[in-house]
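With one protein chain withheld, the remaining protein chains of the complex are depicted in position.
After this line comes subunit A, so read on.
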(Lines give C-alpha, C1' and ligand atoms only; values in the text may rest on other atoms or scores of the structure.)
Protein backbone atom coordinates (compact mmCIF):
# COMPACT_ATOMS: atom_id res chain seq x y z
CA UNK A 1 0.00 0.00 0.00
CA UNK A 2 2.65 2.51 1.06
CA UNK A 3 5.71 2.27 -1.10
CA UNK A 4 8.94 4.19 -0.84
CA UNK A 5 11.19 3.82 -3.80
CA UNK A 6 14.74 5.12 -3.58
CA UNK A 7 13.62 8.14 -1.59
CA UNK A 8 16.05 10.94 -0.91
CA UNK A 9 15.74 14.11 1.08
CA UNK A 10 18.35 16.81 0.91
CA UNK A 11 18.25 19.76 3.26
CA UNK A 12 20.10 22.97 2.69
CA UNK A 13 21.87 23.96 5.86
CA UNK A 14 24.10 26.74 7.00
CA UNK A 15 23.86 30.44 6.29
CA UNK A 16 21.94 31.11 3.06
CA UNK A 17 21.57 27.38 2.57
CA UNK A 18 25.17 27.14 1.47
CA UNK A 19 25.65 23.47 2.28
CA UNK A 20 23.51 20.49 1.51
CA UNK A 21 22.90 17.50 3.68
CA UNK A 22 21.19 14.25 2.75
CA UNK A 23 18.95 13.39 5.68
CA UNK A 24 17.42 10.48 3.79
CA UNK A 25 19.45 8.75 1.14
CA UNK A 26 18.02 6.15 -1.19
CA UNK A 27 15.47 4.53 1.09
CA UNK A 28 13.11 1.86 -0.24
CA UNK A 29 10.58 -0.17 1.69
CA UNK A 30 6.85 -0.75 1.78
CA UNK A 31 4.00 -1.15 4.24
CA UNK A 32 1.10 -3.43 3.36
CA UNK A 33 -2.48 -3.00 4.45
CA UNK A 34 -2.96 -4.72 7.79
CA UNK A 35 0.72 -4.58 8.60
CA UNK A 36 2.82 -2.73 11.13
CA UNK A 37 6.32 -1.88 10.03
CA UNK A 38 8.57 -0.42 12.63
CA UNK A 39 11.23 2.07 11.73
CA UNK A 40 14.10 2.26 14.15
CA UNK A 41 17.42 4.02 14.12
CA UNK A 42 19.52 6.52 15.94
CA UNK A 43 18.56 10.08 16.61
CA UNK A 44 18.96 12.14 13.46
CA UNK A 45 18.89 9.15 11.16
CA UNK A 46 15.94 10.54 9.21
CA UNK A 47 12.94 8.71 10.66
CA UNK A 48 10.77 11.78 11.18
CA UNK A 49 11.88 13.16 7.85
CA UNK A 50 10.54 10.04 6.18
CA UNK A 51 7.29 10.43 8.10
CA UNK A 52 6.99 14.04 7.07
CA UNK A 53 7.55 13.25 3.43
CA UNK A 54 4.85 10.58 3.53
CA UNK A 55 2.49 13.16 4.94
CA UNK A 56 3.48 15.80 2.44
CA UNK A 57 4.90 18.00 5.18
CA UNK A 58 8.34 17.96 3.63
CA UNK A 59 9.12 17.85 -0.06
CA UNK A 60 10.69 14.79 -1.59
CA UNK A 61 14.05 15.50 -3.18
CA UNK A 62 14.38 12.28 -5.13
CA UNK A 63 12.65 8.95 -5.66
CA UNK A 64 8.97 8.37 -5.10
CA UNK A 65 6.47 7.75 -2.34
CA UNK A 66 3.11 6.30 -3.30
CA UNK A 67 0.03 5.18 -1.43
CA UNK A 68 -1.97 2.62 -3.38
CA UNK A 69 0.04 3.58 -6.41
CA UNK A 70 -0.75 7.28 -6.15
CA UNK A 71 2.03 9.75 -5.31
CA UNK A 72 1.72 11.71 -2.07
CA UNK A 73 -0.76 14.49 -2.63
CA UNK A 74 -1.43 16.65 0.40
CA UNK A 75 -5.06 17.64 0.56
CA UNK A 76 -8.32 16.64 2.08
CA UNK A 77 -8.72 13.41 0.17
CA UNK A 78 -5.24 12.30 1.02
CA UNK A 79 -5.50 13.12 4.71
CA UNK A 80 -8.77 11.30 5.02
CA UNK A 81 -6.80 8.10 4.60
CA UNK A 82 -3.30 8.97 5.64
CA UNK A 83 -2.57 10.56 8.99
CA UNK A 84 0.43 11.14 11.15
CA UNK A 85 0.94 11.55 14.84
CA UNK A 86 4.22 13.19 15.62
CA UNK A 87 6.80 13.23 18.34
CA UNK A 88 5.97 16.42 20.15
CA UNK A 89 2.26 16.90 20.58
CA UNK A 90 2.49 20.49 21.77
CA UNK A 91 3.62 21.71 18.40
CA UNK A 92 0.53 20.14 16.83
CA UNK A 93 -1.98 22.04 18.88
CA UNK A 94 -2.84 25.65 18.69
CA UNK A 95 -2.51 26.67 22.33
CA UNK A 96 -5.40 29.12 22.25
CA UNK A 97 -7.94 26.53 21.21
CA UNK A 98 -9.35 23.89 23.44
CA UNK A 99 -7.99 20.47 22.69
CA UNK A 100 -11.29 19.17 21.42
CA UNK A 101 -11.34 21.82 18.77
CA UNK A 102 -9.14 19.52 16.75
CA UNK A 103 -12.01 17.05 16.76
CA UNK A 104 -14.42 19.74 15.68
CA UNK A 105 -12.18 20.62 12.77
CA UNK A 106 -12.19 17.00 11.67
CA UNK A 107 -15.94 16.96 11.71
CA UNK A 108 -16.26 20.18 9.77
CA UNK A 109 -13.78 19.11 7.15
CA UNK A 110 -14.67 15.47 6.73
CA UNK A 111 -17.99 14.60 8.26
CA UNK A 112 -20.30 17.60 7.91
CA UNK A 113 -23.23 15.25 7.32
CA UNK A 114 -22.87 13.41 10.62
CA UNK A 115 -25.31 14.57 13.28
CA UNK A 116 -23.98 16.37 16.36
CA UNK A 117 -25.05 13.70 18.75
CA UNK A 118 -23.62 10.88 16.78
CA UNK A 119 -20.37 12.76 16.29
CA UNK A 120 -20.13 13.48 19.96
CA UNK A 121 -20.56 9.81 20.74
CA UNK A 122 -17.91 8.86 18.20
CA UNK A 123 -15.44 11.30 19.69
CA UNK A 124 -16.10 10.07 23.20
CA UNK A 125 -15.74 6.45 22.30
CA UNK A 126 -12.50 7.05 20.40
CA UNK A 127 -11.18 9.01 23.35
CA UNK A 128 -12.06 6.09 25.58
CA UNK A 129 -10.26 3.75 23.17
CA UNK A 130 -7.02 5.56 23.91
CA UNK A 131 -7.69 5.10 27.63
CA UNK A 132 -8.78 8.63 28.42
CA UNK A 133 -11.85 9.75 30.28
CA UNK A 134 -13.73 12.12 27.96
CA UNK A 135 -15.15 14.05 30.88
CA UNK A 136 -11.66 14.69 32.17
CA UNK A 137 -9.94 15.74 28.99
CA UNK A 138 -12.45 17.25 26.59
CA UNK A 139 -12.95 20.94 27.05
CA UNK A 140 -9.43 21.56 28.30
CA UNK A 141 -6.73 23.67 26.73
CA UNK A 142 -3.57 21.88 25.63
CA UNK A 143 -1.51 23.24 28.52
CA UNK A 144 -4.06 21.84 30.94
CA UNK A 145 -3.31 18.30 29.91
CA UNK A 146 -0.37 16.10 30.70
CA UNK A 147 2.05 15.06 27.97
CA UNK A 148 0.64 11.57 27.67
CA UNK A 149 -2.92 12.85 27.61
CA UNK A 150 -2.14 15.16 24.69
CA UNK A 151 -0.32 12.45 22.87
CA UNK A 152 -3.34 10.19 23.13
CA UNK A 153 -5.74 12.89 21.97
CA UNK A 154 -3.70 13.18 18.81
CA UNK A 155 -3.95 9.45 18.28
CA UNK A 156 -7.70 9.65 18.81
CA UNK A 157 -7.96 12.45 16.31
CA UNK A 158 -6.25 10.37 13.64
CA UNK A 159 -8.43 7.37 14.43
CA UNK A 160 -11.62 9.33 13.81
CA UNK A 161 -10.83 9.38 10.13
CA UNK A 162 -11.31 6.63 7.65
CA UNK A 163 -7.68 5.65 7.90
CA UNK A 164 -5.70 3.38 5.69
CA UNK A 165 -2.25 4.40 6.80
CA UNK A 166 -1.04 5.82 10.06
CA UNK A 167 2.43 7.25 10.51
CA UNK A 168 3.06 6.99 14.22
CA UNK A 169 6.23 8.82 15.19
CA UNK A 170 7.19 7.91 18.76
CA UNK A 171 3.59 8.10 19.83
CA UNK A 172 3.93 5.91 22.86
CA UNK A 173 7.08 7.44 24.24
CA UNK A 174 5.29 9.56 26.83
CA UNK A 175 3.00 6.86 28.14
CA UNK A 176 3.45 4.71 31.19
CA UNK A 177 3.97 1.02 30.58
CA UNK A 178 0.40 0.03 31.27
CA UNK A 179 -1.27 2.70 29.13
CA UNK A 180 1.27 2.06 26.42
CA UNK A 181 0.33 -1.58 26.15
CA UNK A 182 -3.32 -0.59 25.86
CA UNK A 183 -2.54 1.81 23.04
CA UNK A 184 -0.39 -0.76 21.28
CA UNK A 185 -3.13 -3.35 21.54
CA UNK A 186 -5.50 -0.81 20.03
CA UNK A 187 -3.12 -0.33 17.09
CA UNK A 188 -2.89 -4.09 16.78
CA UNK A 189 -6.66 -4.39 16.58
CA UNK A 190 -6.83 -1.68 13.93
CA UNK A 191 -4.11 -3.42 12.04
CA UNK A 192 -6.10 -6.62 12.09
CA UNK A 193 -8.91 -4.64 10.51
CA UNK A 194 -6.63 -3.59 7.66
CA UNK A 195 -4.82 -0.47 8.84
CA UNK A 196 -1.22 -0.09 7.72
CA UNK A 197 1.04 1.48 10.32
CA UNK A 198 4.51 2.90 10.03
CA UNK A 199 5.57 2.78 13.63
CA UNK A 200 8.61 4.90 14.39
CA UNK A 201 9.96 3.92 17.74
CA UNK A 202 13.11 3.76 19.70
CA UNK A 203 11.74 1.19 22.06
CA UNK A 204 12.86 -1.99 20.41
CA UNK A 205 10.80 -4.22 22.65
CA UNK A 206 7.65 -2.37 21.59
CA UNK A 207 8.61 -2.56 17.94
CA UNK A 208 9.19 -6.23 18.43
CA UNK A 209 5.88 -6.70 20.19
CA UNK A 210 3.84 -5.11 17.47
CA UNK A 211 5.57 -5.04 14.12
CA UNK A 212 5.58 -7.67 11.39
CA UNK A 213 8.62 -6.16 9.80
CA UNK A 214 11.39 -3.87 10.94
CA UNK A 215 13.49 -1.36 9.05
CA UNK A 216 16.73 -0.19 10.64
CA UNK A 217 17.88 3.21 9.50
CA UNK A 218 21.25 4.77 10.01
CA UNK A 219 22.38 8.14 8.72
CA UNK A 220 19.61 8.23 6.18
CA UNK A 221 20.11 4.77 4.72
CA UNK A 222 18.61 1.40 5.50
CA UNK A 223 21.21 -0.93 6.97
CA UNK A 224 19.00 -3.90 7.70
CA UNK A 225 15.38 -4.84 7.24
CA UNK A 226 13.03 -7.75 7.17
CA UNK A 227 10.75 -9.89 9.25
CA UNK A 228 10.96 -8.58 12.81
CA UNK A 229 11.82 -11.94 14.34
CA UNK A 230 14.70 -12.37 11.95
CA UNK A 231 16.10 -8.89 12.32
CA UNK A 232 15.96 -9.02 16.11
CA UNK A 233 16.65 -12.72 16.46
CA UNK A 234 19.58 -12.77 14.11
CA UNK A 235 20.85 -9.21 13.77
CA UNK A 236 23.54 -9.11 11.13
CA UNK A 237 24.55 -5.52 10.72
CA UNK A 238 26.93 -4.24 13.38
CA UNK A 239 24.71 -1.22 13.88
CA UNK A 240 21.64 -3.32 14.60
CA UNK A 241 23.68 -5.27 17.11
CA UNK A 242 24.84 -2.12 18.74
CA UNK A 243 21.25 -0.90 19.06
CA UNK A 244 20.11 -4.15 20.58
CA UNK A 245 22.89 -4.09 23.12
CA UNK A 246 21.89 -0.59 24.22
CA UNK A 247 18.37 -1.64 25.16
CA UNK A 248 18.04 -1.15 28.89
CA UNK A 249 16.80 -4.31 30.58
CA UNK A 250 15.19 -4.49 33.93
CA UNK A 251 17.24 -7.15 35.59
CA UNK A 252 20.60 -6.99 33.93
CA UNK A 253 23.16 -4.26 33.59
CA UNK A 254 23.82 -2.54 30.31
CA UNK A 255 25.96 -4.56 28.00
CA UNK A 256 28.82 -2.64 26.55
CA UNK A 257 29.00 -3.53 22.93
CA UNK A 258 32.37 -3.27 21.31
CA UNK A 259 32.58 0.03 19.50
CA UNK A 260 30.92 -0.42 16.17
CA UNK A 261 33.20 -1.13 13.33
CA UNK A 262 32.01 0.05 10.01
CA UNK A 263 32.53 -1.23 6.59
CA UNK A 264 34.09 1.54 4.59
CA UNK A 265 32.54 0.45 1.40
CA UNK A 266 29.00 0.46 2.65
CA UNK A 267 29.46 3.48 4.78
CA UNK A 268 29.69 5.40 1.56
CA UNK A 269 27.66 3.26 -0.77
CA UNK A 270 24.06 3.85 -1.67
CA UNK A 271 21.58 1.51 -0.04
CA UNK A 272 21.21 -0.32 -3.31
CA UNK A 273 24.02 -2.47 -1.96
CA UNK A 274 21.70 -4.53 0.26
CA UNK A 275 21.64 -8.27 -0.13
CA UNK A 276 19.39 -11.01 1.10
CA UNK A 277 21.05 -12.82 3.97
CA UNK A 278 18.16 -15.24 4.41
CA UNK A 279 14.62 -15.23 3.02
CA UNK A 280 12.85 -12.10 4.23
CA UNK A 281 15.97 -10.55 5.73
CA UNK A 282 17.99 -7.91 3.91
CA UNK A 283 21.21 -6.43 5.17
CA UNK A 284 23.54 -3.78 3.87
CA UNK A 285 26.66 -5.43 5.11
CA UNK A 286 26.41 -8.71 6.95
CA UNK A 287 29.90 -8.97 8.22
CA UNK A 288 32.88 -6.85 7.71
CA UNK A 289 35.05 -9.64 6.42
CA UNK A 290 32.23 -11.14 4.40
CA UNK A 291 31.58 -7.90 2.58
CA UNK A 292 31.50 -8.78 -1.09
CA UNK A 293 33.30 -5.59 -2.00
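Please note the rule applied: a contact is a pair of C-beta atoms (placed from the backbone, for glycine too) under 8 Å apart; a residue touches a chain by one contact, two chains touch by 3 or more; residues count from 1.
Note that contacts and distances are computed from a predicted model.
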Not-shown chain resolves in UniProt (candidates "Succinate dehydrogenase / fumarate reductase iron-sulfur subunit", "Dipeptide/oligopeptide/nickel ABC transporter ATP-binding protein", "Lactate utilization protein C" or "Phosphate transport system permease protein") to "Dipeptide/oligopeptide/nickel ABC transporter ATP-binding protein"
The one of A:7, A:27 or A:40 in touch with the missing chain is A:40
The one of A:100, A:170 or A:224 in touch with the missing chain is A:170
Note that subunit A touches the chain not displayed via residues 11, 13-15, 40-45, 48, 87-91, 131-133, 135-136, 140, 143-149, 152, 170, 173-182, 184-185, 188, 202-206, 208-210, 228-229, 232, 242-244, 246-251, 253-254
